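Note that one protein chain of the assembly has been removed; the remaining protein chains are unaltered in position.
Each chain carries a letter (A and B) given by its place in the written order, and its residues are counted from 1.
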Amino acid sequence: MSADHILSVDHLSMRFGGIVAVNDLSFGAERHKITALIGPNGAGKTTVFNCITGFYKPTSGSIRLTHDDGHTIQLERLNDFRISKQAKVARTFQNIRLFPGMTALENLMVAQHNALMRASGLTLLGLIGAPSWRVAEKAAIDLARTWLERIGLLDRADDAAGNLPYGDQRRLEIARAMCTEPALLCLDEPAAGLNARESAALSELLLSIRANQGTSILLIEHDMSVVMEISDHVVVMDYGVKIAEGTPQHVRDDPRVIAAYLGADEEEAIAVMESGT
Amino acid sequence: MDYFAQQLINGLVLGSIYGLIAIGYTMVYGIVGMINFAHGDIFMIGGFIALITFLILVSFGLTAIPLILLVVLLVSMAITALYGWTVERIAYRPLRHSFRLAPMLSAIGMSFVLTNYSQVAQGARVKPVPPIITGGYTLHEGAGGFVVQLSNIQIIVVITTVVLLALFTWLVSSTRLGRDMRACEQDQTMASLLGVDVDRTISMTFVIGAALAAVAGMMYLLYYGLVDFFMGFVAGIKAFTAAVLGGIGSLPGAMLGGLLIGLIETLWSAYFSVEYKDVAAFSILIVVLIFLPTGLLGRPEVEKV
Partner (left out) sequence: MSANPAAAMQTSRAPGVAFILKKALISALVALVLFSLMIGVRTEAGSDGQLTYWTRFGDLAMMVATVFGGSIVVELLRQWWGPVGTVRIVPPQVTSALSLAGRLVAPVLLIFTFLVPVIFYNERYILDLGILVLTYVMLGWGLNVVVGLAGLLDLGYVAFYAVGAYSYALLAQSGIPYPHVSMVPPFVHVDFLQLGPWAFWVLLPVSGILAAFWGVLLGFPVLRLRGDYLAIVTLAFGEIIRLVLLNWQSVTGGPNGVSGIPRPTMFGIPLSPGDDGLAFKLGIEFSPTHRIVFLFYLILALALLTNWVTIRLRRLPIGRAWEALREDEVACRALGINTTTTKLTAFATGAMFGGLAGAFFATRQGFISPESFTFHESALVLAIVVLGGMGSQLGVALAALAMIGGFELFRGLDQYRMLVFGMAMVLLMIWRPRGLIGHRAPTVFLERNQAISSDLVKEGHG
């Protein structure tokens, strides 16, 4: 395991009162690759995500992020907004969290908050309408436009995010996360609730992000067709511990994984087994 | 030491009154999730109704004090409960599933309505009543001539509070209504699917809260010998502080919080300054909310991501 890891999770544990949600979990996410974290419901995947993105403080263990320039950051020591601002880790949510009363474009503008705050001279330059601010604002709108185009929502830029169809909201949330220009993008069940066509579009989007932006991606997913299609590496969790890890093919044939899914949920187990054929 | 003991007694009595009002806040907050801003004014209305009933009974020539007290208690509880019901019906029910700020403003509006309704109906001046229950016990006579007293009215306030609290705890823990109330507190949609009449349960919550506030109003009248139309505002905020201090949603917490606020206020007035006693109460509210937002006996809230 001498691979170039952007994210290394070591001996991570998270307890809520007496419940151990994550127990001594270690895994890594490779740079410029797509890593999937899978497992039956209640396996502790979202808890791991919340630890990585600063919403929970892990009980013990370390989460290390290594940037391209070799600079490392211990994520468990940063809290909430600094994870995104300083460590450049962006995330999406299982139950979409867009700003529903703001337009799609505004959502993408909010994502560029920190860059724009600097450009607006902490508001002062912006208030007097300085030319440098105008340039920065225009660049931000252009970046947002580019992303809207990539997710196929350019014609809905001025519609309220809350009015968009479900699948579009999912893609918009990913675009919003990308507008923070992250090094690591964490997606919490991005394909949940999508139909087959939308899932395919999602896979395409994620592959193009990896190819064009070089962003490393960590995702939790239930939709095995998406996982098998796009993941470079799969980590399987059950009851808070890692039970298997490897390439999609390797994981799919692992009897422990099949057992975990069979034990948890028949449908999911069948999905795992069928998705390879 | 004697002085302190006396203040302790006074504080506990005042705290019982706050506790009775606080229960109304805590119940409503637990079920509907809103601060019933008009609850302090319901307490004030309870005081007025007790006063008027008392005057009428006395003018009819009734002299048996226990009978008078019983009638006054029942009448003020009944009528004030109807006020609570009406307030919920008019100002809160139409806004139950509305936008969060609307019921809050509606409640503030209702509080203004009740305050000024009393002022218009009964005049702005303070209404004094002669002491109704007199006498008491001397607990301890200090060397310096300072006497620690426990008056009969103080005994009555504390006993009434304890009895009502017991009754109320029984109501919530062992009756159908109490079970419905707890169910609505957890999940209104699920409760209604399981056949709980949510509207009725919420109405009953307001009715019970108002009835307890009426008792507090009557105790206030007996203890301080006066009522006025503005007394609901400050008493309401302090009782709300008590509810928060005890842990909002928790009934024993409301009572405990009430006692603590009563004690703090009395001791502060006795040892520091009377002028700043309300500042002390409000400061406690702020400190508690910042450092102990779930209160002493409340359940912690976990942020869902």
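Rule of thumb we're sticking to: a residue touches a chain if its C-beta (ideal position, glycine included) is under 8 Å from a C-beta of that chain, and two chains touch if they have at least 3 such contacts.
Owing to the predicted nature of the structure, the values given are computational and were not obtained by experimental measurement.
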Chains in view touching the one left out: A, B
Option from B:Q149, B:T169, B:S203 or B:S283 whose C-beta touches the chain left out: B:S283
Missing-partner contacts on chain A, residue numbers: 53-55, 80-85, 90-91, 93, 97-103, 105-106, 109-114, 116-117, 120, 123, 126-127, 141, 145, 154, 157-160, 162-163, 176-177, 180
Touch residues of chain B, complete complex, unshown partner: 29, 33-35, 45, 48-49, 51-53, 55-56, 59, 75, 79, 82-83, 86, 90-91, 94-95, 98-106, 108-130, 233, 237, 240-241, 244, 275-276, 278-279, 282-283, 285-286, 289-290, 293, 303, 305
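Keep in mind that, in the parts below, only the chains that are shown with their structure count from here on.
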Cα-centroid distance, chain A relative to chain B, in whole angstrom: 50
